[in-house]
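Here the complex is missing a single protein chain, while all its other protein chains stay put.
Then we have chain A:
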Amino acid sequence: MTEISHYSQVWSHRSPRGRLMLWVGWLALVALFVWCWKLMTADTIWFFVADAPKQAADIGSRMIPPRWSYLPELMQPLWDTINIATLGTIGGVIMAVPVAFMAARNTTPSATILRPLALFIIVASRSINSLIWALLLVTIIGPGLLAGIVAIALRSIGFVGKLLYEAIEETDVTQIEAIEATGASSAQVLNYGIVPQIMPAFWGITVFRWDINIRESTILGLVGAGGIGLKLQASLNTLAWSQVTVILLLILATVVLSEWVSARIRHAIL
């Protein structure tokens, strides 16, 4: 072993090359920002922008006071919206569970065929927005609640499937081995070794998705898929701004409430 007689007082976190790269990286970011800014402002008509505060004040004055007498009429569509979200979530979860088990590396029955298929289902479902699903489904199965429910369900498969298959892959192998070592069948290994381990994740994901779906289902009416969005569209079309205010406040209250409920449930599970 060699003796060290002199210890340096200088130590730097990054190498000179690293410092240079960092500096170049920041420079590139600033350049990108400047370029984007120019692009953005090129097509802006500044007359309208200058006018914006006045326009906002105008609409604001029409929105106030809210027309509270409109509220009772909204209760049925609101109930529909909550039903779309809840039934859609249930449907989505039911379809997502087998997909997740097919997609997880440790449970997939066939890594060459079924796993890629399951991953494709997940990506396809996630890449299409609920509103677009609803748009498609309204033309296929006609306007109404059913289109909304199916749209929410299809959109949920990807989200629930992805998070659930990640939870399945993160399960503790020794617990599963212990069950295998007793001579259990693969269905029993699933039931005793894997399912108990993913239960908290499963309920957490489901409630979280339900919470998101409440928010998403409020706008599905815009394309004719039922719920409170229909009323919003009707009010917007007739320029009934004081009704729009009531609807927006109601949606806000519903979302706050659903978020509170989901936070409570998740807290109770974990």
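We adopt the following convention: a residue touches a chain if its C-beta (ideal position, glycine included) is under 8 Å from a C-beta of that chain, and two chains touch if they have at least 3 such contacts; residues count from 1.
The definition used in the following text is that contacts and distances are computed from a predicted model.
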(message) Leaving aside the chains you can see, what is the UniProt protein name of the one that's missing? Options: "Phosphonate ABC transporter ATP-binding protein", "2-oxoacid:acceptor oxidoreductase subunit alpha", "Cysteine desulfurase" or "LemA family protein".
(response) "Phosphonate ABC transporter ATP-binding protein"
(message) Touch as defined at the start, partner being the missing chain; which of A:T41, A:Q76, A:T139 or A:N191 qualifies?
(response) A:N191
(message) With the missing chain put back, one of A:M199, A:L239 or A:V256 would touch it. Which one?
(response) A:M199
(request) Tell me where the left-out chain touches chain A, residue by residue. (result) 172, 174-175, 177-185, 187-188, 191-193, 196-197, 199-200
